[in-house]
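The structure appears right after this line, and notes come after that.
One protein chain is absent from this view; the other protein chains keep their places.
Entry: chain A
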Amino acid sequence: MWFDQGNELFDVCRTSFFAYLLLALPIFVSISPTCLASKEFSAFRLQQFELHGSSYGTSGSLLNLETRILPGSPMVSSPRRCYVVRLVDLTVNMYKDLLTAQVAGIVIIVPADLSSISGEIRDQIQELEQAMLADFTTVPVYFIQETQEVNQVYQTIKESAESLGAASTALQTLFHHVHGNGVQLVSSLGSPKVMSDAQILSIQGALIGTKSSRSFPILISTHYDSMSPAAELSFGGDANGSGAVSLLELARVFSHLYSTRGTQKYLEDQVDSSDQSDLQDTRLVVCLDSLTTNPDKLFVHVSRSIREGTMLNTFINNLKKAAIHLEPSLTVEVIQRKIRTENLLSWEHEKFHLKKINAITISSSESPSLVKSSMLDVKDNVDTENLAAKTRIVAEALAASLYNVTEVGTAFSGSLGVSDESVNSLLEFVTSQPRSAQLLAGKQNKFVQSLRNVLARYTHETSLFTMKPDKRDANLVFYDGTSGTIVAYDVKPAVFDLVLSLAIAAYIGAVYLAIKNFSLIYDSLSYKLSSSNHHTSSTTNGTSGSHTSKVKAQ
């Protein structure tokens, strides 16, 4: 009996058109394209990296959410809400609140013109950036650059937020839902992966003089990468573009003093010997970092007491003399600080110091925590003349220490000296692209190659050292997925569709009535009114039945 019934049911299914529809529908759903993109922005994800086993930045990348705006909307912990906020409006506390509320996403609009921001807002942004880099979160955080389209989207969200906030009655809210638009942001980035082939490249160039000084070189060191919450937005003008520029300029200036001949043999020896022993002989390491943060200050950071008669002492004294001679308004201060290994933020020279090498860092920052990893640090942030002046001082002091000149500040002059134009063009080159470590970590990176080429122009021979993080026990891990696309869609809430359904139902009802009573319309329009027309009229039904009803619906 059950079998018979089943057979019947099967027959019904087979003959029914809806059965085919049921079969076809999932196929249609799966093959249909999902969206038509309307507005696309390139977006930069907050940095993600691991250092000494702890994570920094964000691990989130997924974004497919309706938006709310800040300030203006209440902060609600919801897995479907993403908050859009301008960088200038965002404070550290707001950011922390957002993370605590476990919102589903944060999109930060970065102003198009970063160099014009100043004063309190600049400090606020820099404070926020440090907080972002110090924290770790799973909330996806994106930066998008302000464009006209971004502003349009922002305006749409803002209007939506305002009308929702102001609407006091339920009816007004409903009206807004039907009338206004929401915005849904969708990110194209997949989940970030560890960059397994990341490497950090160091470039070394050498200027070789006489035999005696050859064995006790002076090392000038600086890091050329930069840091900011968004990898693609870290142009690092001051930190540490200024250091890199200064180093290249020093190489250029000193290259005039060294002959290029007869060095090939020495260099071959150099390459053969391990660089460790080479380093042990180093008389002094001078690290350059963030030279233009304070325009009229230059700090010399040391980690040990300065003894009389050492190269270190001579150099510092010469630095002071050179400053007085060249830039009387500029003060040189020596800061002694014991190395604290647990601190992540440290000066570069401390690394050398741990290897028992005399090392100092020259910087215009008082402490490493004041070196801002900021995306505000663009080329315009650097005062080229100031940088040139400071480079000149370092060059003079170096020359005086190397050649035991008593009259400091006269070694370089005219075309041989540090020139503003050269500093400017070098700065332009260095800040021409973002130099976040993970962006430079690829093999055969173009920027590193060209940096090496510049150094090779001024020094006798350059070599490239590669540092690869250990795969099993890495204390530095980079993640990819630094940039992607965010697409903004206009959307309506679900209520809108319900209201629309009601309107359509009313309209269809009107159409139905018009078709049912079409004979009335037909009669009123027909040429001759006679009873024989009634049949015809009911058939022509469709003709203008729908348009009358449309007029009603309108």
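For this structure, a couple of remarks:
Criterion: a residue touches a chain if its C-beta (ideal position, glycine included) is under 8 Å from a C-beta of that chain, and two chains touch if they have at least 3 such contacts; residues count from 1.
Convention: contacts and distances are computed from a predicted model.
Missing chain, UniProt name from the options "Origin recognition complex subunit 5", "Ubiquinol-cytochrome c reductase core subunit 10 qcr10", "Splicing factor subunit" or "BOS complex subunit TMEM147": "BOS complex subunit TMEM147".
Within the set A:Ala112, A:Ala134 or A:Leu525, the residue that contacts the chain not displayed is A:Leu525. Contact with the chain that does not appear here is found for just one residue of A:Ser42, A:Thr91, A:Gln124 or A:Asn181, A:Asn181. Screening A:Leu51, A:Ala112, A:Ala134 or A:Ile508 against the full complex identifies A:Ile508 as the residue touching the chain left out. Residues of chain A that touch the chain left out of view are 28-29, 32-38, 181, 184, 186, 489-492, 494, 497, 500-501, 504, 507-508, 511-512, 515-516, 518, 522, 525-528, 533, 535-536, 538-548, 550-551, 554.
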